[in-house]
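Yeah, one chain of the complex is gone here, protein chain that is, but the others are all in their spots.
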Amino acid sequence: MTLRTPSPPAIDRAPLRREGPAKLTGTALYTDDLVFPGAWYGQTIRSTEARARLLDVELDPAFDWSRVVVVTAADIPGPNIVNSIQDDQPILVADEIRHHAEPVALVAAPDRTLLQEAVAHVTLRTSPLQPVLDPLASGQVFAHYEIVAGDIERGFAEASLVIQGEYRVGHQEQLYIENNAMIAVPRADGGVAVHGSLQCPYYVHKALRRSLLLSDAQAQVIQAETGGGFGGKEEYPSILALHAALLARACGRPVRMIYDRHEDIAATTKRHPAIVTYRSGVSADGRLVAQDIEIVMDAGAYCTLSPVVLSRGTLHAGGPYACPNVRIRSRAVATNTPPNGAFRGFGAPQTEFAAEMQVNRIAEALSVSPRELRRRWLYRPGDTTPTGQVLRDSVAAEEVLDRAAEAAEFERVRERTAAARAGRDGGGDGGHVAHGIGLALAWHGAGFTGSGEVHLASVASVELTGDGRIVILTGSTEMGQGTKTIFPQLVAEALGVPMASVEFAPQDTALVPDSGPTVASRTAMVVGGLMIGACRRLRAVVEERSGGPFVDTYRGDARDHGATRIDEHFEPYPGVEFDDTTYRGDAYPAFGWASAIAEVDVDLDTGEVAVRSVVAADDVGRVIHPVLAEGQVEGGTLQAVGYATIEEIKLHDGRYLNDRLATYLIPTALDAPRIETILVEAPFGGVPHGAKGIGELPMDVGAPAVVAAIHDATGVWIHDLPASPERILAAIHARDGAAAAVAIDPGSLR
Amino acid sequence: MTVRFTVNDDPVELNVPGMRRLLDVLREDLGLIGTKEGCGEGECGACTVLLDGAVVDSCLVPVGQVDGHAVRTVEGLARRRPSAERPAMPDDLNVLQMAFLETGGAQCGICTPGMLMAGEAFLASGRPATDHAIREAIAGNLCRCTGYTKIIEAIALAAARRDAGATQ
Partner (left out) sequence: MIEPPLASPDDLAAAYRLLAEELYRPLAGGTDVLVALSGRSGPPPDRFLDLGGLDELRGITLDGDGLVFGALTTYTEIRRSPVCRDLLPAFVDAAATIGAAQIQNRGTLGGNIANASPAGDMLPVLLASDATIVAGSARGERSIPAASFWTGYRQTALARDEIVIRIRVPLVADRQVRFRKIGTRRAQAISKVVLALSWVAAAPERPWQSVRLGLGSVAERPIRAIQTEAFLEGRLPTSDTAATASVRVAAEIEPINDVRSTADYRRAVTGRVLHRLIREAGGW
């Protein structure tokens, strides 16, 4: 295939990435690039059992321990707790080991050789305990929800078709290419400054303050350039920062803790595995009349963010379809495996995979086009969700579906693949590579769930400095998604100044306010909205004082009046109310909508899948920067394709077996499909710029679209992710009733 | 052992263990932190540099084997090298770097130095810039942000500009 002659996008619509030149010349400073003279190296001693009683951390008396420092749970000045939703996760194990690779002790040394020697002389004495590894057998529930709408029994009584399924999805590793990394530097005031790869400076700040008993000023968190996050650097960096800070405190020097890939995969959070049991009822006249859904998420050994992940998964489990009778019951349970946490999509990809599988299977059962069935059922303005939320505006399910289906020529390709499949079934030589096309549709709540944004009470600020500079002050971080480019864009537009005159203050808790975490696709929508609000106020103040347009007068205003800083505080979006206890009300201020259509080739001899193309239509509210927005869709789409096809953590006795990049595989450029992005704009009225966020949308639709395409090619449904060649071949065998160990294509046996 | 080689055309002489990884020599002994480590086992390509013009994973090359050879890193690409006093500007970038900046080929940036080196080797090979050829050229470089789409566009754009320049 020859590429179309590329042409760069227009700069006025898509300004160049702010920190791009630094990244492209190798001068951007990531954590491991930072130099702190005299810094020591730190390492974590981790458990090697899924569950055990910790009896002792033994230091070999033959080793000279005066040259290094060792930290155990006893050395933590404050509570031995990683600050999160529940107070259950220790910074270092004090008594019971609850998962493999759990941190038990810390060692730091002036050089790496001595560090390795010291680590080799530490022994963990333990006595084994029986681990719980099966989430269905777990008696410990971190969170559970129930959403009921209508009358589920009546719904099924009305149904003439009932489709039932159990869907299992596994762990997925975020696999940012920069591993977790943190450097702690003692401060003169007895506190500590940490420089690290992280998404949420104020999460880390709070964790340090609490467990090291520090004041606001004594705990300082500075984000270094961050090489990808995807949720994997949302909550985990708190642990790593605590570890580095404890060691820095112990040795009185800067301590570097830079994970290698093995440690990063073995010890840090993954996407939650889930088991979703789903029963859908369809009336004789083709209406969706009942959905009964049960979700079990495996949280791993500690609670982390599981209640929130489960909440989002629960709220999205019905899919973007109106249904009068719904029951969704969910729980997140403990197992003795490493804790799971945030990952792009945050619970929704797991349950929406199940939802879309159901719709596609129903379409097959009814012999209706999957597109047509969705057109009948999808949410339209005025529809009510299972929590009782009335979808008033910004509802684009139909538009994303139609735009994707038209661009992909869905019906036409589907006729062709159906003909090829019929040819194979009829014994004709349909070839040993089968082509298929598949469709998925999803919704994704914009911003935090329920009253989350109210609790966060985010602040974003703009300052006109005394020397006449315009500076953005926010805790929102850049990790590749484009914060450092789109905020200056928004600010420049709101103030009517050139973008080049807008500066972006570093993400240092000593300088910037807490704008809430950089998660949940909330940055452009929520913090961007605050930023515009701050600018409007600043502009009004200056223009009132000067009597002239801001662009012409702000420098003079700064000279005359000194610095003016506007702190914009979050105010609840009008008319948006949610009851956290009953799970009734407006679960999200608005939803984003996404559709994906995948085309695949499946090798019928080997079960290998090549995803050839994905057409992705995503409603983002309002596009701020088309190039960055497309980049989000393309990257998320490939992560979803990996989730669908090859990404899988294998466990044995609670330990990840494939904790290296040679064994945990993500797609290469040769595996990646051609991705066509269609950006749809159904603006959200609650923010001045209408943006709803984008990062997570493509993650919800990629996997069900690919699995539907595999079905279209082969005729078999794969209920578990990833849809690996092993599973596909086994499903083909099972369908064909092949008794022999080797099933040969029936056509060729004749 | 004593090893002598060039990095971005500058001669280097070092007394280091021969088994020290080229990656560590670049980052720690020479301060060239543009080259990144992603996995340490030749799977991700973040540490890709050019050795006598060919892409290699610098985490898999013992510096003893670099003696007498020429290394090129991301620091050697820009038309004008940035410094602490004068940060990198778009005008400093070479054709490929500029194409990455314009098309959005760099997001988080951690795979970018290695990706650029793979792109440079591809452009230098003179192969026609087909979609498949570009994908094959960067198949040893993992990116988790972009889905590769805009990286491929960037390399194709740089190739088109190179070809246009060559015919002028």
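Every chain is named by a letter (A and B) in the order it is written, and numbering of its residues begins at 1.
Methods note: a contact is a pair of C-beta atoms (placed from the backbone, for glycine too) under 8 Å apart; a residue touches a chain by one contact, two chains touch by 3 or more.
Just so it is clear, the structure is predicted and the values come from calculations on it, not from any experiment.
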{"item": "Hidden partner chain, touching residue among A:154, A:287, A:674 or A:733", "value": "A:733"}
{"item": "Touch criterion as defined above, residue of A:383, A:478, A:586 or A:671 at the omitted chain", "value": "A:671"}
{"item": "Options A:123, A:215 or A:606, residue touching the unrepresented chain", "value": "A:606"}
{"item": "Positions on subunit A contacted by the hidden chain, ascending", "value": "112, 116, 260, 262, 432, 605-608, 610, 646, 650, 657-658, 662-663, 665, 667-671, 725-726, 729-730, 733, 740-745, 748-750"}
{"item": "Footprint left on subunit B by the chain that the document does not show", "value": "1, 17-21, 24, 40-43, 45, 48, 51, 54-57, 59-62, 64-65, 67, 118, 121, 136-137, 139-142"}
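One rule holds for everything that comes next: only the chains that are shown with their structure count from here on.
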{"item": "CA centroid of subunit A to CA centroid of subunit B, Å", "value": "29"}
{"item": "List of subunit B residues in touch with subunit A within their complex", "value": "27, 32-41, 43-44, 46, 73-75, 77-78, 81-82, 87-90, 92-93, 97, 99-104, 106-113, 116, 129-132, 134-136, 138-153, 156-157, 160"}
{"item": "Subunit A - residues contacting subunit B, complex", "value": "1-3, 5-9, 11, 14, 16-17, 19-30, 32-33, 174-179, 225-230, 260-261, 479-482, 627-628, 630-631, 634-639, 660-662, 666, 668-670, 672, 674-675"}
